[in-house]
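The other protein chains are all here in position, but one chain of the complex has been omitted.
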Amino acid sequence: MKQFNVGILGATGAVGQKFINLLQGHPWFTITALGASERSAGKSYAEAVNWIEAVELPDAIASMTVTDCSPASMKGVDFVFSGLDASVATELEGDLARAGIPVISNAKNYRTHPHVPLLVPEVNATHTEMIKAQDFDPSGRGFIVTNPNCVAVPLVMALKPLMDAYGIQAVALTTMQSVSGAGYPGVASLDILGNVIPFISGEEPKIAAEPMKLLGRLGGDQTVTEARFPIDATATRVPTIEGHLLSVKIKFEQKPASADEIKAVLRNWKHEVSGLDLPSSPRTALKVYDDDRFPQPRKNAYNENGMQVGVGRVRMLEFFDAGLVALGHNTCRGAAGVAILNAELLVKQGFIQ
Amino acid sequence: MKQFNVGILGATGAVGQKFINLLQGHPWFTITALGASERSAGKSYAEAVNWIEAVELPDAIASMTVTDCSPASMKGVDFVFSGLDASVATELEGDLARAGIPVISNAKNYRTHPHVPLLVPEVNATHTEMIKAQDFDPSGRGFIVTNPNCVAVPLVMALKPLMDAYGIQAVALTTMQSVSGAGYPGVASLDILGNVIPFISGEEPKIAAEPMKLLGRLGGDQTVTEARFPIDATATRVPTIEGHLLSVKIKFEQKPASADEIKAVLRNWKHEVSGLDLPSSPRTALKVYDDDRFPQPRKNAYNENGMQVGVGRVRMLEFFDAGLVALGHNTCRGAAGVAILNAELLVKQGFIQ
Amino acid sequence: MKQFNVGILGATGAVGQKFINLLQGHPWFTITALGASERSAGKSYAEAVNWIEAVELPDAIASMTVTDCSPASMKGVDFVFSGLDASVATELEGDLARAGIPVISNAKNYRTHPHVPLLVPEVNATHTEMIKAQDFDPSGRGFIVTNPNCVAVPLVMALKPLMDAYGIQAVALTTMQSVSGAGYPGVASLDILGNVIPFISGEEPKIAAEPMKLLGRLGGDQTVTEARFPIDATATRVPTIEGHLLSVKIKFEQKPASADEIKAVLRNWKHEVSGLDLPSSPRTALKVYDDDRFPQPRKNAYNENGMQVGVGRVRMLEFFDAGLVALGHNTCRGAAGVAILNAELLVKQGFIQ
Partner (left out) sequence: MKQFNVGILGATGAVGQKFINLLQGHPWFTITALGASERSAGKSYAEAVNWIEAVELPDAIASMTVTDCSPASMKGVDFVFSGLDASVATELEGDLARAGIPVISNAKNYRTHPHVPLLVPEVNATHTEMIKAQDFDPSGRGFIVTNPNCVAVPLVMALKPLMDAYGIQAVALTTMQSVSGAGYPGVASLDILGNVIPFISGEEPKIAAEPMKLLGRLGGDQTVTEARFPIDATATRVPTIEGHLLSVKIKFEQKPASADEIKAVLRNWKHEVSGLDLPSSPRTALKVYDDDRFPQPRKNAYNENGMQVGVGRVRMLEFFDAGLVALGHNTCRGAAGVAILNAELLVKQGFIQ
């Protein structure tokens, strides 16, 4: 297999650290550049970072020199992963794409761009066709691909097979999101220890909007026609470390016969990368639990390196047709992990060479 | 004011301890009997109890002798509060009522009995008329009154003014319930630290059913015609100590004009005990928060001695008409506190003399 | 009783908020000025503050206008409580003292000043004599009094009666400190949820030094001769909200006969304000627990409005003579509460008039 040199943008931030953690031992990708702010550039990574991951900083990364995020600093890489802050991502990611470097981004800035795929490989792998309509780099080498918000990922993974089977009229959603979703330092311990905060700024609109693009239909003209159904979302913060839990209630266009039927649909899902054997692809993308007590963030979010989505409590309801809970590891499956999977897909599809 | 001697049934349990805690310094009620299991009878309360309240066990209670829960042992009291376990409540509570002793119970056993009021004074104070149809004690002195499940209390307090204003078609609910709701020892720390459990056994049916009786209409024949709308509930356990947080979404019969209008309805609620000046009545039964970050269990559940219900995040939705979060202190407002308020109401109404 | 107008310096900070909380309903002191940074000056307190206390912000305070901390802005007060940050306290507190306004400070800046009392009333009430040697204000009206670090307070309260009875040769100490001790936002939830951090920057030197001044002997010349024994301290942060727990081991000059004897010494302590009846004085300053499982931060730190210190696990050891654990509410007894008690003492002693 061809090996690729990759750069990490925002390498000292929480998402950047997760990229570094998850890429250790990756069979295709080797980190050769670490981009951060001007303030960090020139320092060793060990000096520049306040390492917050729960595994030790790898020695090989610790001694690398941090650069800025300019095309010049990234010129030796085949592509970059971006964990940049939204305040700088528009310009820096655009510059790299224009300079011919593919950008696989976790930032929100380009998610709504009409020619930028918002991508979860199992759900909408074909949306990468949108890349061909991008004009960042006339040569076609540079482009931008994004992954969605950390709640949208497990949500669309649970909804996609059900939408295909039954059609969706409406969704009600309450999330219980872990503190790692707020970055670092993020949520103050005085605010969240033994507590729940019933609001996450800016979250609910993203949760309602992004699934529409993800579940949309790719047309012949490399554009996506978005899905259209309401998602009434309430986003809350709970004192968990990693793993967002979603309480989902769904009104379908065609009523399922039973909870068992719904479970069978979820278990038998043939998703869009089932046969591709991507390195970060979980063997079971969607695990369905029969035991009502599961899935749980602390016990199940780390399944298959944090790339599996868990679904439980599938049951029929009275006003809605059915309810379920879904769990996704927010910084793996919902951020850095899905971005790596996106890059693997783009390699397979030939967009990254 | 007349003083009343009260007994506590299940005095060594979690709810019993909360009764003892909340009744310290009560202007009308003095604890004169502590009933527990045969195993505890004869011991001092200090010996019999594993005190779990976060305040110190009062000396005067510590030295009292625990008895069993029989009518003979309770013969000196004017009425009893019951925190009995469901496995024994049917018989023991019935025996006391038959012996002429009013029973104000937190147990679930008689909640669905057609002549037993399920009571939250602010919501359905008039339902105490149902007592007159009870036949436990032909003399009329002994009777049973119950309070609902700890989630149902804040739910109906938030719904009642809205139902009166707009009518309710359907409710979707996800709860985030504290560990004190499971009694003691209750939830194992290994199960809940840094975690969420997406299921609470037996909870969702109670949450769906009890509000129908609470929000029902008292007829001339001392019976209640239940309300009828679906409540699709998901009950979860989160690592908070006290205070259940509810994410509520409501479809009304008449659509409200705006979130501000809904807030005004909630703030202007003239509830059924507004003018009674009951000792445990909060000055503000329903507090509406404008700051999206509130109410929070650890910071707001204890307001007005745990008797205030908080409502926040009132907003219009797309599929539902409106959403909100509601917070109630589960062991005060949702259990021992509401039972005490029920007793105070019954004194005012003359049922307890 | 004469009433006093008081100002709060650093009113929007964590300690300032605790002052406001604790002074609600105080029988002698009324808050009439709220001083904060230039950035907050001119705003209403409700606008300026991010209120983090677990009780609601009092309406009367919410509507007050915040000022800066200059003598001009504080000219109507009888004295001030200071919760100022150390970076500004030296200048601002000095200015007020020089302008004739007594400063009762929780900041560390003047704690080691040779003429400034470091005061815990029960332990060293007579040290206020040191004020007479201060030269901030030639008229004698303005002066500065400080309280110690939040660990030093419960430590010296447990050690003082034992030092008087047995003499102390050495102390080994490991603290388990709550997150509120780090202010706000303080400790990131990602760092402390389900975790312990074995270090608190700058804490151990203060814990070793401050007790020497507190336990020192006042001479005829208004100076204090410090006590001299080593305190080998390890300060750690644990995921508790309020209440610092101390594991203490003591080598005495004279070996106690038994753990029971030590407990009797602690229980019979006639401390220095026993007879003064100060409003914030707990009835029992030092509570000794016989049950090995106590004291515990969440259950016992709030005793007597957070002003009682708990001592438990008193036992004889092998290398050391005896061991015990001590618990103090860090933001009440260890900060704002002890400062208020200091002010009450100064009123009784006539220093504040």
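Each chain carries a letter (A, B and C) given by its place in the written order, and its residues are counted from 1.
As a working rule, a contact is a pair of C-beta atoms (placed from the backbone, for glycine too) under 8 Å apart; a residue touches a chain by one contact, two chains touch by 3 or more.
Remember, it's a predicted structure, so these values are computed and weren't measured experimentally.
**Q** Per the definition of touch given earlier, which of A:Arg111, A:His127 or A:Arg298 contacts the omitted chain?
**A** Selected residue, touching the omitted chain: A:Arg298.
**Q** In the full complex, which of C:Gly83, C:Pro211, C:Pro256 or C:Gly312 touches the chain missing from this view?
**A** Of the listed residues, the one touching the omitted chain is C:Gly312.
**Q** For the chain not shown, which residue from B:Ile52, B:Leu218 or B:Met316 touches it across the whole complex?
**A** B:Ile52
**Q** Looking at A:Ala48, A:Leu193 or A:Val224, which residue reaches the missing chain?
**A** Checking the options A:Ala48, A:Leu193 or A:Val224, the one contacting the hidden chain is A:Leu193.
**Q** Looking at C:Asn5, C:Ser70, C:Thr236 or C:Gln349, which makes contact with the chain not pictured?
**A** Result: among the candidates, C:Thr236 touches the missing chain.
**Q** Provide the residue numbers of chain B that touch the chain removed from this figure.
**A** On the side of chain B, residues 52, 179-180, 184-194, 239-241 touch the unshown chain.
**Q** By the contact criterion defined above, which parts of chain C meet the unshown chain? Give residue numbers in ascending order.
**A** Counting only chain C, the missing chain is touched by 170-172, 174, 176, 193-199, 201, 208, 230-232, 234, 236, 238-241, 245, 247, 249, 251, 292-299, 312-313, 317-320, 323, 325.
**Q** Going by the touch rule given at the top, which residues of chain A touch the chain that is not shown?
**A** That gives, for chain A, the contact residues 53-56, 193-194, 241, 298-300, 302-303.
What we mean here is this: only the chains that are shown with their structure count from here on.
**Q** As a quick test, compute the distance in whole Å between the mean CA positions of chain A and chain B.
**A** Going by mean C-alpha positions, chain A sits 42 Å from chain B.
**Q** How many Å are there between the centre of chain B and the centre of chain C, using C-alpha atoms for each centre?
**A** Result: the chain centres lie 40 Å from each other.
**Q** With chain centres defined as C-alpha means, what is the inter-centre distance between chain A and chain C in Å?
**A** The computed centroid separation for chain A versus chain C comes out at 48 Å.
**Q** Of all residues in chain A, which are in touch with two or more distinct other chains?
**A** Residues 193-194, 239-241 of chain A each touch two or more of the other chains.
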